[in-house]
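Would you mind keeping the following structure in view while I ask a few things?
Partial view: only certain chains, each at its native spot in the assembly.
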């Protein structure tokens, strides 16, 4: 039986769903079946903390729904990993992952240090904090910003690719990066040509998330290793959630 | 004219409001006028990430309301600082603070290293991350847990005080703490007697928050120094928030 995995696009529009699903399906393992959903309301991008806070409640609603719908795993498709820790806290059998955590752990193993290509400087403080929380501050060579917002990334693909190229080169030459992460799920679709050009791993965050999810599912199914319920991911008591109408 | 400051109790009950307001009023400066509000719906404590996520949206609603109501500042009354960065991002003239940030910066200056007395081990990972985000990891001597949930802290005050005493002593002797933070706003009311006993600063997080808020208001009014709008606290565009019904 295949593993049903939900790709949760944590924004409130569906235009690119088919394209994204096709992208994911191209790289999935045979054992995986992917479904894509987006939020029913909320912002269209998550460049601001406020948008993430609003989206997080919707994300958690979708996570709870995914659990009821019997998914094996859910992927939160944004490099800010909005709601990731919370989703793990409240989920039961559902395994939850997100784009940044998946990407940085992979990048950390593939070379000495990695750089992250972001859209705008605004994103950097939060992402740097995130990488510190994942414990990988010593593996981070640099952030490099291309000066484009999330919604511009797929508009003029040539322009986006050229800006990414310039910062990849800066990351390699100036920051001694050995691995590059495209630090926004909306930079999907660029990695193959860039990887061909630069001959170093160029991580597509959405795909890194997919492969990491498949890996953690396999690990869980074979060995029982999954998120510890002691400490950080201790789950709230069902009764209390029910009493407060939170479930 | 006095500074109107809102103490936002980020939980959905009002029982202790009068008692907390009296506690705050006892320590406020002459120039301050405090009002207390709580959430209209949501959880009664924030020990879980999920409860914080749900509360955050309500907190942000209250923050926006406080801005409209002409408050000079709003204090988020929880040591997890839920929604603090987000509230600063979306606020305009309203100055927003929270309990942990206020306490750790104060503790950092009063001695070499500080320990934080928490209710349960579950709280520690998040709070450690928070202290790292504030840049103060090197000033943290230890966390010490007393094994009580938030809602138990004010029930048997003798028991709570005795457990706090035991961990203060461990923090001083074993961890060489020179300053103690009572790491939950619901540990209010204990600091004076403990400070008398141990003769070192015992920080009441709610009061540290009050004094820090008054300080940042004074700074802002005299010098114009307030939260930078470049990077972390760049505000979302009004038009975008309006388009997405987020304002």
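Each chain carries a letter (A and B) given by its place in the written order, and its residues are counted from 1.
By our rule, a contact is a pair of C-beta atoms (placed from the backbone, for glycine too) under 8 Å apart; a residue touches a chain by one contact, two chains touch by 3 or more.
Note that the coordinates shown come from a computational prediction; the quantities given were computed from them, not determined experimentally.
The complex in this file is a homo-oligomer whose displayed part has 2 chains and whose full count of copies is 6.
The working rule: only the chains that are shown with their structure count from here on.
With each centre defined as the average position of its C-alpha atoms, the distance from subunit A to subunit B rounds to 31 Å.
Of all residues in subunit A, only 12, 41-44, 47-54, 56-57, 60, 83, 85-86, 89-90, 121-122, 124-126, 129, 132-133, 231-232, 234-236, 240-241, 244, 246 touch subunit B in the complex they form.
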